[in-house]
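Have a look at this one before I ask anything.
Apart from one protein chain that is not included, each protein chain of the complex appears where it belongs.
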Amino acid sequence: MKHVRIIFTLTFTVLLTMVAVFQINEMTAGTIYGNQLKKLQEGLLKVAPTSYDGVLEELTGDYDLSEIDLERVYADQDKDKVVVYQAYAYGFNSAQPISYLIGIDLETNTVSGFLILENYDSDGYGQNASNPLFMNQFTGMELGPVLNGEIDGVAGATATTGGIKASLNEVIAFHNTNFGGGPVGPTDQEIREAMMEDIFPNATAFDKVTTNPANDAIINMYNVMNGTTQIGYLYEATGSGASVAGGLDMIYYVGINMDKEYTGFRMYDSQDTPGYKDFYLADSYGDSYNGVALGEEDTIAGATAGSATGAAILASVNEVMAYHVVDILGEMLDRPDPVENLNVVNAFDQVAASYVSIYADQAYDASILNVYELKDATDTVIGYIYYGKSAGYGGAIEFAIGIDTTNNTHSLIILKENESWEDAKEYASYTGDELFPDTTWLLNWQNDTVQNILDAEIDGVTGASTTTGNRERNDGLIFAIESVLKYHQTNTGGGE
Amino acid sequence: MQVVIILAVALSLILAVILSFASSVLEVEEDPRLQDIIDMLPNANCGACGNPGCKGMAEAILREDAKLSQCKPGDQDMREAIAEYLAETPNESGEFTKTKM
Amino acid sequence: MARRQKSIKEVFSAGLFKQNPTFVQFLGMCPTLAVTKSVESALGMGAGVIFVLVMSNLIISLIRNFVPKEVRIPIYIVIIASLVTILEMFMKAYTPELASSLGTFLSLIVVNCLILGRAEAFASKNNPIRSVVDGFGMALGFTGGITIIAIFRELFGAGSLLGYSIIPEQYQVGILVQAAGAFLVFGILVSQVNRIRMNKEERSEVA
Partner (left out) sequence: MEYIAIAFGAIFVNNVVLNQFYGLCPFLGVSTKKSSALSMGMAVTFVITLSTMISYLIYHNVLLKYTMTLNTEFGEITYNLSFLSTIVFILVIASFVQLVEMFIKKFSAPLYSALGVYLPLITTNCAVLGVAIDTTVNSERIGVEGFWQVTIYALGISLGYAVVIFIFSAIREEMMAYPIKKNWQGIPIALITAFIMAMVFYGFGGMV
């Protein structure tokens, strides 16, 4: 009896309440649905252009939205006035995405409105994205990747702003593919042209030189014209940055005017380390080239962080400059005076009767500062000393290497450096404990034939790869010394 | 509507049958005063007294392990009522439990 | 029991002051902390609790003599849950903004220990009129408690009251409207309420 009463009471209560709840549900379900409908409709019209007061149709089913954070798509009947997207952005509270509407006026291809429907991010931080000040700024913006960098972020909510930007990019890309696009922000070509114009604001035309310049660093060369007068030369060139292995990792434009001065520099692309490369991508760095005379590149200041990148840029610019002076202008480079650094003589085991610079008679090489011919008292050539340079971690490294007439290298000595070579001790593959100028690694290059050394393909030191160089990306000392050795083989005739 | 009724009946029947039979099958001997004290407590099961619920509090009172004032929702009347009850009612072996106000 | 029954007035005022659910009984602390970001949602939650508590006290007191002891709690819960569901539907239909700002906490009125606590402690032992008065007093005390917390949090945290800006941004304490700030404000307020109560007790002892 007790059980029956328990079961009956419980069942009866549940039944009664369920019926009551059900009745009230029937009373309110319509209104609740109407509210949702109204909220969405109001939102849709809020983001549609003010001139539009028609009905928006849902087109979500027409598209495959599985790959993007796009929830719904609406447009007017003829699909030529307005499109509204409902999309998700992942903010700080990544578990609960922000849901928003963005309207696009198809006649002007601008944003007609932006409205956040749901936002669960923290109060005082990401929640501020729902502030009208943030939402209203979108109205009137031209379409483009992240709306052309015009968005002011939400203070204290980098993640929220970032999430919204990333989501907007997806929506805009979707819009461009499905609704014809229109202005999509600057194209690659436009960005490049803008850079060229920055360097030569007075130019009326950039005439591309069709014959490829015979130089590894130079990709393209333009004669810069103002009307029919040539006002300068523009080089599109490439070089190796400080920290990217393999391939072309930076592309830049540099201009030279008819007075042998630089007119500007613009980095178009660099795969170098973010944070280090930023300084060099900025216009302020490019503008610091303005008015610098050719050969005075050392006066262009690099950044403290990323000095190796700066050195690599300058090395590449130097190469372009040398090509320009020697091959285009047909002039001689200002090369250093003979034996300006007396210590270079130590690179050769014998003391010679005369040291004569023969570099001016030979081809230019970016790694070489000077070449000396050594003769004994009988005026017989006994060897050569190459005075070279390379980009190091702490700035330019200057070195000298002696090579005799039998193509044997003598000493490799470091004349100038500012390296923190002892850092390399922490790395397994280096066991020496000397400071840089006396490093055992340098012995690799000494007292062997040029050909043997080149064949040996000496590797850089891990942990000091900016200094010693990385074989894959052709930089540092390896590259500079090997350039010298190859130069010796082809120019000084020692190779035959 | 029919679905709701069927669902409600089915669900509550299942639960009611399980619960009512379980309550007799799984019954455990307890101090008879326990249930009386539970009935006198506010039964908010808020845990504010530091004991696991009002039942836990009642057990603690019988163990002389809790002060009546630990019960935050309880008022003066409740404290007096429990003290009075414990002063009058011994356990099965005739021992009285001291109350801590 | 020979105990004197409280007068209706005492029943009503108990919830407001002496037995205040927020500051004395510490019941229903989840909404106390969660929905006190703004005065508006605190008042909304308060209104919801008033509706549910008054109704549940009334219904439970009406059926108190028919309910078998063994299934007392499941039955009370079912009644309370239905009332909450009904409240939820009405709020979604007629005050949708408020419903979305209260979120899951609207449904969680079901497990607010205040509701079940009053059902067990009062409504199951008293007649309908007294139960309704008790429910109203308690719910009003709860509303008052959370509104006070919300006033502090909204005023100093967001610089506004009921949406009207009062304090300029540079003087706001942003942490107060965040989750952590709720603990801080509530903790400080409870300590001050305690101080007042202790002073009162001392005085009455001296007298």
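We just call them A, B and C in the order they show up, numbering each chain from 1.
We adopt the following convention: a contact is a pair of C-beta atoms (placed from the backbone, for glycine too) under 8 Å apart; a residue touches a chain by one contact, two chains touch by 3 or more.
If you're wondering where the values come from, they're calculated on a predicted model, not measured in any experiment.
Novice: The complex has one chain that is not drawn here; which of the drawn chains does it touch?
Specialist: A, B, C
Novice: Considering the whole complex, which of C:V11, C:V84 or C:A121 touches the chain not shown?
Specialist: Of the listed residues, the one touching the omitted chain is C:V84.
Novice: Out of C:L16, C:V111 or C:L161, point to the residue that touches the absent chain in the complete complex.
Specialist: Of all options in C:L16, C:V111 or C:L161, contact with the hidden chain holds for C:V111.
Novice: Across the whole complex, list the residues on subunit C that are touched by the chain not included here.
Specialist: Per the touch rule, subunit C residues meeting the hidden chain are 26-34, 73-74, 77-78, 81-82, 84-85, 88-89, 103-104, 107-108, 110-113, 116, 175, 179-184, 186-188, 190-192, 194-195, 198.
Novice: Of the residues in subunit A, which ones touch the absent chain?
Specialist: Per the touch rule, subunit A residues meeting the hidden chain are 14, 17-18, 21, 25-26, 29-30, 33-34, 37, 92-97, 120.
Novice: If the hidden chain were put back, which residues of subunit B would touch it?
Specialist: 3-4, 7, 11-12, 15, 18-19, 22-23, 26-28, 44-56, 59
One rule holds for everything that comes next: only the chains that are shown with their structure count from here on.
Novice: Using CA atom averages as chain centres, what separation in Å is found between subunit A and subunit B?
Specialist: Roughly 71 Å, centre to centre.
Novice: When you check subunit C against every other chain, which residues touch at least two of them?
Specialist: Residues 70-71, 74 of subunit C touch two or more partner chains.
Novice: Of all the residues in subunit B, which ones touch at least 2 other chains?
Specialist: Residue numbers touching two or more other chains: 15-16, 19-20.
Novice: For the complex, which residues does subunit B have touching subunit C?
Specialist: Checking each residue of subunit B against subunit C gives 15-16, 19-20, 23, 41-46, 48, 72-73, 75, 77, 80-81.
Novice: Give every residue of subunit C touching subunit B within the complex, in rising order.
Specialist: Interface residues on the subunit C side: 1, 3, 6, 14, 18-19, 21, 24-27, 70-71, 74, 113-114, 116-118, 120-121.
Novice: Per the contact definition, I'd like the list of subunit B residues that touch subunit A in the complex.
Specialist: 1, 4-5, 7-9, 11-13, 15-17, 19-21, 24
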